[in-house]
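Would you mind keeping the following structure in view while I ask a few things?
The complex appears here without one of its protein chains, the remainder shown in place.
Here is subunit A:
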């Protein structure tokens, strides 16, 4: 039904755009331009204790093409990580984000780099959308020096301080109080920025979330709690873990919004709305209805608790990249071939980054002791005779 709706709206708007698109075809470039375009989201927003934003999203060809490229890059990156894991170049835990790219990309489109994002361990794509390079991603996954955390963090610990990406956390739910702390710091410094604290449907049952939400509402913090509901907490379906799976309503006195997380434009609209709301009225909860194609992590096949039909069904009907592709094609913003070329480009970029990352060396043995403590007042780890500093801080 979603597809027919999209087709209907596309045909309506394409008739409006016909004269423009023919002008465009004279000097078509894949980067698009900034001429405004209005698209309807696939499903309306559902709200709790607030007015839902409008379904019509303002966008432009350039943005749509950027969405396509970024999501294609993320998808390729995650699939490449899958192969690297199977080749044993990535060890330990590896949680892949493919299927959920629209959340990262849509959120980024609505905010600035001064706003903070903090998420859990499914953080590769969020890191990239915040400005991280592919080299940093793959090098960190393989534990090399060129990684964003110098190889000492791993898949679950990607951080990028200069673009306010606060990670990357392994313990389920622990990042939400941290996120409220970031919002507190923003309020303290009167920054007029907000924090997006992302968590999953599994983490939504953690007590510390409600504690942090209570404090955020009390102190009027600009915190936006985003539940990326992919319907499975590892192997447990949401209806088996939550008495009330309406996560956006869980705030009770805190307003909430349910968003189709596979629609990047809906995500963008919701995040824009949430940012305005948080700066004026304090915390708000966003529930992104999304889906992950891979299992919870690389050690989970992902098929013991759900059917392959379900996975392929979602892939056919709701895939975020396909949705943007159809939007672009129906609005004549690029040809089929051009989009395929973008995908090829992206694939090459990923391959190049992997090759470069493979050349990066493993960390030096002395790196074991660096960054345990920060330099500061009387903080060196001395050896027993105090003459030799055992942990030399950089």
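Throughout what follows, a residue touches a chain if its C-beta (ideal position, glycine included) is under 8 Å from a C-beta of that chain, and two chains touch if they have at least 3 such contacts; residues count from 1.
To be clear about the criterion, contacts and distances are computed from a predicted model.
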Options "SERTA domain-containing protein", "Trafficking protein particle complex subunit 8", "60S ribosomal protein L27" or "pyruvate dehydrogenase (acetyl-transferring)": UniProt name of the undisplayed chain: "pyruvate dehydrogenase (acetyl-transferring)"
Of A:59, A:149 or A:360, the residue in touch with the unshown chain: A:149
Of A:38, A:66, A:133 or A:208, the one touching the omitted chain in the full complex: A:208
Omitted-chain contact residue, chosen from A:32, A:61, A:106 or A:167: A:167
Touching residues (missing chain, whole complex) on subunit A: 116, 118, 147-154, 157, 159-161, 166-171, 174, 176-182, 184-189, 207-208, 211-212, 214-215, 218-219, 370-387, 389, 392-394
